[in-house]
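Missing here: one protein chain of the complex. Every other protein chain is in place.
Chain IDs A and B follow the sequence of writing; residue 1 opens each chain.
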Amino acid sequence: LSESQPRELADRVEINDLLIDYCRYIDRAELGSLVALFTENCVVEYGPGAGFSSRGRAVLERDLQRVWRFRRTAHHLSNIQIHFKGMDHASVVSSVMAWHESPDRSTALLYGRYDDDIIRTRAGWRISRRKLTNVGGDPVFDEIFYPGERAPAPAGWSWRPPNP
Amino acid sequence: LSESQPRELADRVEINDLLIDYCRYIDRAELGSLVALFTENCVVEYGPGAGFSSRGRAVLERDLQRVWRFRRTAHHLSNIQIHFKGMDHASVVSSVMAWHESPDRSTALLYGRYDDDIIRTRAGWRISRRKLTNVGGDPVFDEIFYPGERAPAPAGWSWRPPNP
Partner (left out) sequence: LSESQPRELADRVEINDLLIDYCRYIDRAELGSLVALFTENCVVEYGPGAGFSSRGRAVLERDLQRVWRFRRTAHHLSNIQIHFKGMDHASVVSSVMAWHESPDRSTALLYGRYDDDIIRTRAGWRISRRKLTNVGGDPVFDEIFYPGERAPAPAGWSWRPPNP
């Protein structure tokens, strides 16, 4: 066990709280607080379309005004894995269940994956790069977010229930 | 790093397990075990209606008999943030995805937020105050649970896709 473990464990708590703050602020539509979780020159990629790839806090804050197309949202984070790359940098993967309610109260769900670079700044840990991929969810999101990766079935595979 | 870190980290594990025990016991409808997670004089507020604001373990156990209106439930907790207020008190926020299945097998989902006061007792950490808010979910829950907070769009805002 390394001498640096106590620090690493404190860092894990801070990074966990940072990722959760993102969920809370987006659901509360507090965009100023939300973008303060990112570095000034962050790169945030949700998808290929205009407004879904934002460079810098100011642009991100403008682009995220799209949250108000929804009546409400709920972002639930899980599957958080933190890999440290030296003292001041972590590569983090997590899963988000993002529920979206439109003004007419129809809903759409996204099961997404965040790939983040998170760095230690003087003000604490901040997200410097985030990329979202669409692991699953309603078809309305097919074209909006980057698709996830999944291995294809082997050639010739077909489903056959095994013998009892 | 403070000297008290090892204790704090052990406390984080215990508090995490306490919150999860709530989810398990409610889904298993084990109300005696469930209310033992609370202090004797706990205050638990789910909503404004009769029976949804319970003071003390005995009243809580009686009020929670409403779980049997459902055929099954599933409570999945995420977004746990623990803030210590001294050695023996923590203020904890978490998110719950609560799935409810009625006897006719129709279902309703709540995306809720728990705001908890959790205190160290001789028997371990216990919930002394819990308030649930309704961040999102099916309309059936609109009037039952306290509404969440969300910032409104700025005056004059209207959605316009950004230029490509």
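In the analysis below, a contact is a pair of C-beta atoms (placed from the backbone, for glycine too) under 8 Å apart; a residue touches a chain by one contact, two chains touch by 3 or more.
All values reported here derive from a predicted model rather than from experimental measurement.
**Student:** Among B:R72, B:H89 or B:R129, choose the residue that contacts the chain missing from this document, as touch is defined above.
**Tutor:** Going through B:R72, B:H89 or B:R129 one by one, B:R72 is the residue touching the chain not shown.
**Student:** For subunit B, which positions touch the chain that isn't shown here?
**Tutor:** Considering the whole complex, subunit B reaches the absent chain at 6-7, 9-10, 13, 16-17, 20-21, 23-24, 27-31, 49-51, 63, 65-66, 68-69, 72-74, 76-78, 97, 99, 101, 105.
**Student:** Which positions on subunit A touch the chain that was left off?
**Tutor:** 1, 5-6, 9, 12, 76, 78-81, 93, 95, 97, 111, 135-137, 139, 148-153, 157, 159, 161-164
Keep this in mind: only the chains that are shown with their structure count from here on.
**Student:** Averaging only over C-alpha atoms, locate the centres of subunit A and subunit B and give their separation in whole Å.
**Tutor:** Each chain's C-alpha centroid was found; their separation is 23 Å.
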